[in-house]
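Comments concern the structure below.
All protein chains but one are shown in place.
Moving on to subunit A:
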């Protein structure tokens, strides 16, 4: 699996939100998009998912341009994990995850035995089998996020697109979601996700893409891209980045004001 994004531009109406963006996503890779609010990360995701048309450039999956694919074809290769939201109807977690089978279920059909088996297996794989019968509206935000990841995995995609998967979760759930992301990348899924927390990027990213002023400002290893200088330029905040004794995680903290 190899996803090539080649000099794409995208936007709404006459306004371009992003332009001249190129990168590739390799098999089993976790690529983190990092950048301030409103620089077009979400729109970039939407263009990957075919929800927003490209203005220029092309996206190829294993050499095939995905622009001509049907929604169903695309959904069986690229899956979207939205931010954990409040659903309107109290579907059970099982029914919600089953909806991930939509690209594989015939137009006029209801899901069959195989779809239910895949759903059950996915719930177990993510350790939420015990939530199967619970209403999606009654579980915690972190559990919802995991359920949405399960739904995306039920699509049997090779790529997961995750829009700020740790936003609005408590610390424990943030860490658990990030652990899942890392595990999945070792199991044949490539992941592109966005986050606002540099620590989370250090924790899961194989590479980091810095999006700034509608363009790709830098792309590379996390420690090479997410530097104190880069963050100063992005947010005008002075930070120090380093390792904490007792942890092998790289962390980012505000510099003492003198």
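One rule holds for everything that comes next: a residue touches a chain if its C-beta (ideal position, glycine included) is under 8 Å from a C-beta of that chain, and two chains touch if they have at least 3 such contacts; residues count from 1.
Methods note: contacts and distances are computed from a predicted model.
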**OP:** Tell me the UniProt name of the left-out chain, picking from "Imidazole glycerol phosphate synthase subunit HisH", "Iron ABC transporter permease", "FMN reductase" or "Luciferase".
**Re:** "Iron ABC transporter permease"
Subject >> Among A:64, A:137 or A:233, residue touching the chain not depicted >> reply: A:137
Subject >> Touch criterion as defined above, residue of A:1, A:54, A:87 or A:139 at the omitted chain >> reply: A:87
**OP:** Can you list, in ascending order, the subunit A residues touching the missing chain?
**Re:** 12-13, 46, 49-51, 70-76, 79-80, 82, 86-92, 94-95, 99-100, 102-103, 105, 107-111, 116, 120, 123, 129, 132-133, 135, 137, 155
